[in-house]
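One chain of protein is taken out of this complex; the other chains stay put.
== subunit A ==
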Amino acid sequence: NYDPRRVCLNPFPEISLGKHRRTVGVYLAGALFALANWTFLDAAVLSAHARSPWGQPDTPPPVHVTFVDWIPGICSLLGYMVIALIDKDRVCGDEGFGDSRAVWRARLILFIGFALMAGGLAGSVTVLILKYILNGYPEQFTYYGYANVSQNVALMLSAIVLWIAQSGSSEYEYNLTL
């Protein structure tokens, strides 16, 4: 089914894990999602119970996790919701059913979702560099920034795993062809 108008024939690789591909993928995506958010919450809880820097018991901790650190994660979560809610069959460009405006709209919304996720990732790197690394805090406190970046990376991985698990040929078609 070659169509010369399409730029990407297959945007994501087809990975066949057999019959339980969808189940395993969904579980894995959920685990990554929880892991991402707990990584950042770990930094937040650690900051709430922060002690003074090592070796200087009198000075208070120089930096805390504030609302600025939460913004990239919130952007990523919004993007995650948009990507998870979109209809996978619409985006893939099967214009046989429905109107082509629906495909266009679905692609636009998908673009917004991925832009939100990428913006969250970029924002977390920005916070890491501007708030923690440039100010030269000890390693105990730059951990907050690294946790933020890993939260957004894991959220993006989770979205990709969920997409791969839910798209592609389903077992229903497989049963029909047999």
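The rule we apply is simple: a contact is a pair of C-beta atoms (placed from the backbone, for glycine too) under 8 Å apart; a residue touches a chain by one contact, two chains touch by 3 or more; residues count from 1.
As a working rule, contacts and distances are computed from a predicted model.
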Note to self: So one subunit is absent here. Using its UniProt record, which name fits best from "Vacuolar protein sorting 55", "Rad1-domain-containing protein", "GTPase-activating gyp3" or "SWR1-complex protein 4"?
What the structure shows: "Vacuolar protein sorting 55"
Margin query: In the whole complex, not just what's shown, which of A:35, A:71 or A:112 touches the removed chain?
Written below: A:35
Check: List the subunit A residues touching the unshown chain?
Finding: 22-23, 26-31, 33-35, 38, 41-42, 45-46, 48-49, 162, 166, 170-172, 175
